[in-house]
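Of the protein chains in this complex, one is absent; all others appear in place.
We call the chains A, B and C, going by the order they appear; numbering starts again at 1 in every chain.
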Amino acid sequence: MSVTYSNGVDALNNVSLKINDGEFAFIVGPSGAGKSTLIKLILKEVDVTSGEVIVNGFNLHKIKRGKVPKLRRTIGVVFQDFRLIPTMTVYENVAFVLRVIDAPKKYIRSRVPYVISLVGLKDKVKCYPSELSGGEQQRVALARALVNDPALIIADEPTGNIDPELSYQIVQLLKDINNCGTTVLMVTHAQELVEHFGGRTIVLNNGSIVFDKVLGGINED
Amino acid sequence: MSVTYSNGVDALNNVSLKINDGEFAFIVGPSGAGKSTLIKLILKEVDVTSGEVIVNGFNLHKIKRGKVPKLRRTIGVVFQDFRLIPTMTVYENVAFVLRVIDAPKKYIRSRVPYVISLVGLKDKVKCYPSELSGGEQQRVALARALVNDPALIIADEPTGNIDPELSYQIVQLLKDINNCGTTVLMVTHAQELVEHFGGRTIVLNNGSIVFDKVLGGINED
Amino acid sequence: MKISSMKYLFGQGIKSVWTNRIMTFASFCVILVSLLLVGSMMLFTANVNRFISGIESKNEIVVYLNDNVPEETVSQMEGDIKKLDNVAEVVFYSKEQAFEDYKKSMENAEEIFESIGDESPLPDAFKVRVKDISKMTSTIAQINKMQNIYKVSAPNDFADLLIGIKSTVAMISTAVIAALGIVCLVIISNATRASVFARRKEINIMKYVGATNIFIRIPFFVEGMVTGMLAGLAAAGITWFGYEKFIEALSKQMTLWKAFGIDEFIPFASVAVKVFLGYIGAGALLGAIGTVISTRKHLKV
Partner (left out) sequence: MKISSMKYLFGQGIKSVWTNRIMTFASFCVILVSLLLVGSMMLFTANVNRFISGIESKNEIVVYLNDNVPEETVSQMEGDIKKLDNVAEVVFYSKEQAFEDYKKSMENAEEIFESIGDESPLPDAFKVRVKDISKMTSTIAQINKMQNIYKVSAPNDFADLLIGIKSTVAMISTAVIAALGIVCLVIISNATRASVFARRKEINIMKYVGATNIFIRIPFFVEGMVTGMLAGLAAAGITWFGYEKFIEALSKQMTLWKAFGIDEFIPFASVAVKVFLGYIGAGALLGAIGTVISTRKHLKV
C-alpha cells in the first residue's frame, strides 16, 4: 500500500506488511519515516492512495462511514501527541472509552481506577491534562488505550517522555497484555528497549520497510 | 526555592541550584519529578511559592510585567509539548522569534533557512505543524530556540520523538553552540546520551535535587 | 443505547454549558438578541393590526334617504340592508339628530344657524358598518339599487387609505420580520459554528477513540438546547419587563393615542403564555439545530 499526502509527500511507498494475531512487534525508523502514518492508516485517519488495508477483519477501503467507530473500538491507541480531551479529568478521559461502548456503570467504576493505577497515576485521577507532566499525560493515553481490552494495541512512542526505568515497566506491561493474546504494535526510538525485549522488529525508512525480522531479546523471563 | 501548584501539588521542594554562564547541564529524573516545572520557573510561566530565581540578570520576583518579554528573548526554549503556532508555517514559526526582536528583514531571510537546515528540515519549510511528523515538529521547536542566538538555551526532552542517530547529532549541535559561549540546559530521559556526552548532570526526584556532579562522558572530541 | 449512557450524555451536555461558558454565552447572547428582535417586532405588528381593525370597525357608509319616506318602508329598508353579505351593522340616524350634531360641530358660526330656525334641512339616514372594508364598493352598489335612496356617501378615500395602511403594514412587518429572521439565522449559525469550531479537536479525539456520531452529538444537542432555552427564557423575561414599562410610558400619553384611535394596547398578560412558550421553544430549536449542524463537519474523521 502507498500513502501520498495532499501536499505531495509520499509518506509510505508500496509497503506490504502482515501482523499476525497475538504478535508483538516493534516499529523503528528515523524521524519522518512514515511510522505514524502507518498507524493513522490502521485507524482510518488517513486513507491509502493505492493498495488495501485489512484490520481486525475490516477492509478499510470498503468499510462504511458508520462502521468506522466499531473498527476503532477494537483498537487501543497511544497517540504520539497524546490526544487527551482537555476538558475532562484523567478519570473521565479513560472512562470515556468505556462509556462509548455502553459498558455497565459498575464495571466502569472498578475498571478505570484499576487501569490508572497500572500506569502509576492513582493520585492524579482528578487532574486535568494541563495539570500533568509530559510523562504523566503519556501514561494517561496508555491507560486509555488499555482500558477496554482491545484486540489490538498500537502505541506510538509511548515512552518518549518517560524515564528509562518506568519505560521498562511499561513495555513489560504491554508484553504481559500480549501474553494474554492481544496483538501489540509499538513504535519506538529507544534502541535499548528493542534490544532488551527483542521480538519482531520492523524498520521503516523513507516510506519503505528495510528490515523485518524477529530479534532475540535479553528477555528476563 | 519551592513551587506549589494551586491544586496542592508540591512540584519543587526547597531546590537550590546555580547554573554558571557557559555551562552545559543535563537534568534527568523520573516522570513528574519537577523538571518541566523548573523550566517554567526560569521562563516565569509559573512563580515560586517561596524563594528567589535570578535568570540572566533578571530577578524574577521583582521583574515588572513589561520586562518579561525582554527576559524571554534571552532564552531559547524547546518545550516538551513543542508549542508551535498552528497557523504559521515552519518558516514563519522560526522567523517569528526574530520578528519579535525587530531583526532586519535581510538577516531574517538568511538566518531562518540556515537554522532550519541545521535541524534537517530544508524541504519542510512551507509545511504547517499539523503536516509534520512528531520528530519534525520537535526539530522545528529546536530551530526556533536557536534562531536568535540566545544567552541561554533550555531544551525539555528535545530528542523524545527522534531516533538515536539524529539525537546524537542534535546534542552535538547543542554542544557546539555551548562551545561558542551559550549556556545550555537539557532535560532528557535518554541515559545513553548523558553517558555518551557527560558534563554536569543534575538528578531531580520528587521535587528535590538528589545528585549534582560533573560526569566524564565518552566524549568524541 | 442504555439509559445510563443517555443520562451521562445529557449530563455532559448540561455541564458543558458552564464549562464552555465563553462560547455558550456568545451563542446565548446571539439567540437572545435574535428572539428579542423578532419577538418585539411581532408584538409591535400585533398592536398595529389591532389598531387598524379598531379603525376599520368604526368605518361607516352613510345612506341618505329621500324626504318623507314612510316609517314602515324605512324599517323594511333597514332589514334589507342588514341582509346584505358584507354588512355588519345598520343604525338609523334621524334628520333631527343629524342637525343637532351638525350644529355642535360648528364653532364660531352660531350666527349662521340663527337664521335657519329649528327645522332640520338635513335628510334622514342609515349608518352602515361593513365587515370587509375592501368589498365596500360592491356593497355601495347593492345599496344604490334600492328604492327611496337620495344618496349614498361612502368614505371612499378613507377606505382606500385604510386598505393602503393595512397592506403597507403587512408588507413592512413581513419584510422586517423576514429580514430579521434571516439575519438571526445567519448569526446564530455562525455563533454555534464558532462555538463548535473551538472544540473541533475534542470532537476529533472522541471520534478517534471510537465514539459514534450520535454519541458525540447528543451532548452538543443538549448544550445547544439548554443554551437556547435559557436565552428564550431571558428573552421572554426581558420582553415582559420591557413591554410593560413601554406600555406604561406610552399610556401617559393616552390622549395622544386616543387621537389616533388607539384605546388600549394589547396587555402583556393576554400574550404571556404565547410569548414564553414561543421564545423558549424557538430558542431551544435554534440552539439545538445550530449546534448539531455545526458539528457535522468535524465528525467526518
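Assorted remarks:
What we mean here is this: a residue touches a chain if its C-beta (ideal position, glycine included) is under 8 Å from a C-beta of that chain, and two chains touch if they have at least 3 such contacts.
None of these values were measured; they are calculated from a predicted model.
Taking every chain of the complex into account, the chain not shown here touches B, C.
Contact with the chain not shown here comes from a single listed residue; of C:F10, C:F25, C:F92 or C:W240, that residue is C:F25.
The hidden chain makes contact, of the residues C:M6, C:V183, C:I214 or C:L277, with C:V183.
Looking at C:V87, C:A191 or C:M225, the residue that reaches the missing chain in the full complex is C:A191. For the options C:I14, C:A46, C:V74 or C:L122, the residue in contact with the chain missing from this view is C:L122. Think of the hidden chain as still there; on chain C it touches residues 22-23, 25-26, 29-30, 33, 36-37, 64, 102, 107-109, 111-112, 115-116, 121-122, 151, 153, 157, 160-161, 164-165, 167-168, 171-172, 175, 179, 183-184, 186-187, 190-191, 193-195, 197-198, 242, 246, 249-250, 253, 255-256, 259.
Listed for chain B, the residues touching the missing chain in the whole complex are 43, 45, 65-66, 68-73, 75, 77, 79, 83-87, 96-97, 99-102, 104-105, 144.
The definition used in the following text is that only the chains that are shown with their structure count from here on.
Counted as hops between touching chains, the shortest connection from chain A to chain C is 1. Comparing chain C-alpha centroids with the centroid of the full set of protein C-alpha atoms picks out A as the closest.
Relative to chain B, the most remote chain by averaged C-alpha coordinates is C. For this pair, chain A with chain C, the centres built from the Cα atoms lie 62 Å apart. In this assembly, the C-alpha centroid of chain B lies 67 Å from the C-alpha centroid of chain C.
Rounded to whole angstrom, the centroid-to-centroid distance between chain A and chain B, based on C-alpha atoms, equals 28 Å.
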